[in-house]
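First, the structure itself, so that you have it in front of you.
Complex shown without one protein chain; remaining protein chains in place.
Right after this comes chain A.
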Amino acid sequence: MSLGNIRQGKLRLQKWYLATSDKERKKMVRELMQVVLARKPKMCSFLEWRDLKVVYKRYASLYFCCAIEGQDNELITLELIHRYVELLDKYFGSVCELDIIFNFEKAYFILDEFLMGGDVQDTSKKSVLKAIEQADLLQEEDESPRSVLEEMGLA
């Protein structure tokens, strides 16, 4: 399963759970972008692409796309996408595209707490957000005053 947000053709995040070459990935992303951006507003959220099914949902200026296999459940994938957006929203406080652009690593960290290898790790929003919080805390503790001084060239 791969996940990506696109907006007028700009990729903001991509997660691959299958080993593919960079070149092949670029090609697939381009293709998928074209297909999804060509969809009209009244169309359903599912389309067939290559030998996969793609579930996509638009939130404001971003499209969230998820490629799943033949036997996967499209409707629960919609819930999955929605859950991820909710997590982003809770974390950033009313998330908008700029948040994801300027904090792209955070978007990845949150995704990695929610999904692993393409499967859901935890179905509790609270639990996922708590894990991110703890990791952020650990990061802050790490960033001791020492590095600030170094940045100023005073160490």
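Simple rule for what comes next: a contact is a pair of C-beta atoms (placed from the backbone, for glycine too) under 8 Å apart; a residue touches a chain by one contact, two chains touch by 3 or more; residues count from 1.
Following the convention adopted for this analysis, contacts and distances are computed from a predicted model.
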The chain not rendered here carries, per UniProt and among "Annexin", "Signal recognition particle receptor subunit beta", "E3 ubiquitin ligase complex SCF subunit" or "AP-1 complex subunit gamma", the name "AP-1 complex subunit gamma"
With the full complex in mind, choose from A:Y17, A:Y59 or A:F92 the residue touching the hidden chain. A:Y17
Under the stated touch rule, tell me which residues of chain A contact the chain that is not displayed. 10-19, 21, 26, 42-48, 73-76, 78-80, 83, 101-102, 104-105, 108-109, 112-113, 116-117, 119-127, 131, 134-135, 138-139, 141-143, 147, 150-151, 153
